[in-house]
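Shown here: the complex without one of its protein chains, the others still in place.
Presenting chain A:
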Amino acid sequence: MSDTMNIEDYLAQGGVLTAPGNVPARYRGELMRLMSSFVDSELAASAGFASSINFAPGIRERIAASRITLEKADHAERVLAVMGDFGTDTGRYQTQHDWAARVDRDTDLGATRREGDMRLSVFHYPINGWTDAVVMNVLQGLATGVQMQELTRISYAPLAEVFREIAPREARHAELGLKGLTRIVESDAGRAQAQTSIAYWRPRVAAGFGVANSARYQTQARLGIRRTPNETLLARWEQLTNEHLAALGL
């Protein structure tokens, strides 16, 4: 078995890469971009949830929000370590941006990332209370779950392994959110507040799936970094969200 194969053909057929040394240049660029988007999003999510801890109405909710804050930072650290294998100065990277910075609540960013860091646009918006934090966590948590199915199959094996470790904990964050939302909708006032927040967050979370027929997706798919088009992932999330919200009468 000493025959050789073009690395692009290998990737197109579902091949797996295992070390920075066997990664082609363009693959490297796309992989790094994806990892930094994940790291920045997790750090921004963690920073956002940090302030939500003080919105928590009780101890159990406080613990849930603290746990999400802690674990999202931990997930960022694990993926940043993989970037470090490619040369990223990880110490400098984590202090590069103000992860808690937010735009005004009524700004409309669409799907565009802001100059500075690569977090998904949804993580630029501020959370304005406990119900808002829970709703955002439910909607974005379900979106992360859909994205995770994609990320755990990424063709760079060391990263796929990290995502497989992270996935169940991210799923748990969404479950904590659904539990919190169940409690909130027990009162009419809570239900009304939740509905307001859903209207606010839903389009912003949806924007994170990117555009349909994306050229970037084509590039990433060719390299085995992605497998499912943006529009398919978005549709999956829409369906999942509808099911969960309907179960809560929302």
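By definition in this document, a residue touches a chain if its C-beta (ideal position, glycine included) is under 8 Å from a C-beta of that chain, and two chains touch if they have at least 3 such contacts; residues count from 1.
Here is the rule we use: contacts and distances are computed from a predicted model.
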Record lookup, UniProt, unshown chain, options "Osmoprotectant transport system permease protein", "Lactate utilization protein C", "Phenylacetic acid degradation protein" or "ABC transporter substrate-binding protein" -> protein name "Phenylacetic acid degradation protein"
Residue of A:P126, A:P158, A:G210 or A:P229 in touch with the missing chain, whole complex considered: A:P158
Touching the absent chain in the whole complex: find that residue among A:T4, A:N54 or A:N213. A:T4
One chain isn't shown here. Among A:V16, A:A101, A:A221 or A:L240, which residue touches it? A:V16
Residue-wise, where is chain A in contact with the chain that is not depicted? 1-7, 10, 13-19, 21-22, 25-26, 28-30, 32-33, 36-37, 40, 83, 85-89, 92-93, 96, 115-118, 152-153, 157-158, 160-161, 164, 215-216, 219
